[in-house]
Every structure is written in C-alpha cells, then in structure tokens.
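The block that comes next holds chain A.
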Amino acid sequence: MQNLYIILALFLLLNLLAGMWRILKGPAAADRMLASQLFGTTAVAILLLLAQIESLMALRDVALVFALLAAITAIAFVRRNWPQEPDDAG
Partner candidate 1 sequence: MGAQLIQVDWAVVLIMLPLSAAMLGFLLPGMARNIGLLAALLILFTVVGLGWQLTQTGVYSHVAGGWLAPLGIQLHADGFSLLMLATSAIVGVAVSIYSTGYFKAADDQRFWPTWLLLWAALNALFLAADVFNLYVTLELLGLSAVTLASLTGSKDSVSAAMRYLLSTLLGSLAFLLGIGLLYHQYGSVDIAILSERVNDSTVSWAALGLITAGLALKTALFPFHFWLPPAHASAPAPVSALLSALVVKASFYILLRLWLGLFDFQQDSTVANMLGILGATAVLWGSIQALRQIRLKMLVAYSTVAQIGYLFLAFPLAQTGGNRVWYAVAYLMLSHALAKAAMFLVAGNMMLFGGHDRIVNLDRVVQRLPVTVAAFGLAGVSIMGLPPSGGFIAKWLLLEAALAQGHWGIAGIMMLGGILAAAYVFKVLGYAFIPSPVPHQAVSVPARMQWMALLLATLAIMAGFVAQPLMQLIGIGALFDSTGSMP
Partner candidate 2 sequence: MMLADILTIILLLGGAFFFLAGTIGLLRFPDVYTRLHALTKADNVGLGLIVTGLAIQAQSWAAAGKLILIWLLVLLAGAGVSYLIANGALARGVAFWKR
C-alpha cells in the first residue's frame, strides 16, 4: 500500500508539472488562473496521500487549509483584475 501511495503522489506531482505548461503558455490570464486552480486541487490530493504514508493525520489539516484557501487568490484575481478594465461595464 505504501508503495502505491507514494507512486500516486509522484504521479500527481508529474501531472502538476505537466500542467505548468499551461501557465507558461497562457495565452489568457484566465488560463493561468485555471491551471493554478487545478494545482491547488492536485496539491490537496498529494497532501492527503502523504498524510497516509507518514500516518501523520495533522497533515490533513494542511490539506484542509489548502482547500479553504485555494479560492482566495483566484477570487482576488477575478475581483481585482477584471472589474477595473474599462471595457467591462456589464
């Protein structure tokens, strides 16, 4: 089982790195935010797997915090970056 957990964690990490291409490439800001959102979820999954490996349940709290705060930068982005565009009256 331990092997499976760590391999899956590694697999998810690789997934995340592959997704990095979208951040680098864009093209729109929304694409980058989107990718970053996916990374948040992936990180939660990785943390849960690591918590299982090390039998350290406190790590689930870290995952919980991630889940809670995953939204904050995205909301900051949407609320602060977009409404101020002049063409965005509606």
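Selection rule, in plain terms: all candidates are chains of the complex that A comes from, given by their letters.
As a convention for this text, contacts are C-beta pairs under 8 Å (C-beta built on N, C-alpha and C of every residue); 3 or more make two chains touch, one makes a residue touch a chain; residues count from 1.
The shown structure was predicted, so the numbers you read here are calculated from the model rather than taken from an experiment.
As listed, 1 or 2 are all part of this complex, and the one touching chain A is 2. Chain A makes touch with candidate 2 in their complex at residues 1, 4-5, 8, 11-12, 15-16, 18-19, 21-22, 28, 30-31, 33-35, 37-38, 40-42, 44-45, 48-49, 52, 57, 60, 63-64, 67-68, 70-71, 74-75, 78, 82, 85, 87-88, 90.
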